[in-house]
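Every protein chain except one is present and positioned as in the full complex.
Every chain is named by a letter (A and B) in the order it is written, and numbering of its residues begins at 1.
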Amino acid sequence: MSWDVLLHYAPALIRGFGVTIACWASGCALGLVLGFAVALGAEAPSRALRAVLRVYVEVLRGTPFLMQLFILYAGGPSLGLRLSATTAGVLGLGLYSSAYFSEIFRGAFAAVPRGLIEAAMSVGMAPFDILARVRAPIAFVAASPPIVNTLIVMSKETVVLSIITVPELMYEMQTMAAETFTAFDAIFAMAVFYWCLVEVVSRIGRRVEKRAAAFLVSHA
Amino acid sequence: MLVSAHSLGYLAQAAGVTVALSLAGIAFGFVIGTLVCVARVSGGPALARLGGAYVSVFRGVPLLVLLLFIYYFLPIVGLDVPALVAAIGGLSLSSGAYQAEILRGALNGVPRGQTEAATALGYSNLDLWRRILLPQALRISIPPMINEFILLIKASSLVSVVGIAEITRVSMNIASMTYRPLEAYVAGGLFYLAINLTLAGLGGLAERRALAGAR
Partner (left out) sequence: MTKPMIEVRAVGKSFGAHQVLRGVDLDVAKSEVVCLIGPSGSGKSTLLRCVNFLESYDEGEVRIEGELIGYELDKEGGRRPMPAARLRAMRREIGMVFQHFNLWPHMTALANVAEPLIRVRGLTRAEANDKAADMLGRVGLADKAFAHPQRLSGGQQQRVAIARALAMQPRVMLFDEPTSALDPELVGEVLEVMRALAAEGMTMLIVTHEMGFAAHVANRIAFIDQGRIVEDGPPKHVFHHSREPRVRQFLQTYHDRNAF
């Protein structure tokens, strides 16, 4: 490991790290919001809407993230959609993760015990209140372990953004590697970085899972 | 949509490469996964720890990083790895970690009472595994294995970075040759979608069969 090289590139790497975290956070935030909306849409009475959302989810889950990024970033201009690499990256991550999040929410909504909803209906609560006060909070708890899991998966997907030249950590590392011929150091550092990130988030995830389980089991 | 028949031919060929790469990844990954799973479940504490470390590392490190590590690092220590070997190696190492977890989950999915019942009936350890645990665990693991295959098909798009002519790489080539990136990538995406929907369909079929068989 050549520490002086790492030190020299430290500012760029720290910037890259910031970009990685920012892309991850904003992409997943977008994905959670979109995914929640898609899960609600899947309950709509309109058959056509439900079919469209089904296709949305299947297409996004059935194709590689890299391909979706290429379509957005390289293909977008043909449709008059000119996005910067970073915007395309965040938007792409948001769309891609929304498909997974929507499935998680859909399952979590379906798992809310019917009786809890009936109790709300029996006191005359309106559908929106039942959603906001009963269904959503309970579904969120049930969904939290798979959500953490998906967040981990998405944190690894952010590496792919380097391919469309988003200046995130992997991209900066590769730049460093190309300029200094220290590919090994760079890639090794990346591996260690992601391993740590995933370990930390997984640990948090397991804790969340235990809490969620304690919360849900006791009720039944 | 303006993708020439010529381009479609290339893409179809590339789809074959994608499927072949993923199959190789699943197969080698299964060998790795089985070994790791056995090490974790019935190895000694040292082996179990090693197996745990394997899963943690290869699930934690992004595949792209792993691929570049193999492709760029191994030559430095004097091992010139052909792109194809790097690609299959990366996919297998990564998939092995996931498959080890799938198998472990499936073994845990066999109710504890079954082992107790077999032991009470005087089954030997070998017979217990051969006749009771493995058949059920493999059946349980079919749906998640199909799912893993689909994930691997998608993950294999990353081996385009080491220059293998699979769907993603060929789409990139077509995009740069025709200056029609949207059409090229959408066409490539449709190939992935077709493969994965087929697999998901097969998976659903297998799952129903497995359920029927379990009854």
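Just so we're on the same page, a residue touches a chain if its C-beta (ideal position, glycine included) is under 8 Å from a C-beta of that chain, and two chains touch if they have at least 3 such contacts.
In this text the structure is predicted, and so the values were computed from the model without any measurement.
With respect to the full assembly, the chain omitted from this view is in touch with A. Touch with the chain omitted from the figure is made, among A:Ile138, A:Ile152, A:Leu169 or A:Ala191, by A:Ile138.
Contact with the omitted chain, checked across A:Val55, A:Ala126 or A:Val200, is made by A:Ala126.
In the complete complex, the hidden chain is touched by one of A:Val33, A:Leu116, A:Ala178 or A:Ile204, namely A:Leu116.
Of the residues in chain A, those that touch the hidden partner chain are 113, 115-116, 118-127, 129, 133-134, 137-138, 141, 214-216, 218-219.
Definition applied: only the chains that are shown with their structure count from here on.
The centroid of the Cα atoms in chain A and the matching centroid in chain B are 21 Å apart. If you check the complex, the residues on chain B that touch chain A are 56-57, 59-66, 68-69, 72-73, 76, 150, 153-158, 160-161, 167-168, 171-172, 175, 180-186, 188-189, 192-193, 196-197, 200.
By the touch criterion stated above, chain A contacts chain B in their complex at residues 58-59, 61-68, 70-71, 74-79, 156-157, 159-160, 162-163, 170, 174, 177, 183-184, 187-188, 190-191, 194-199.
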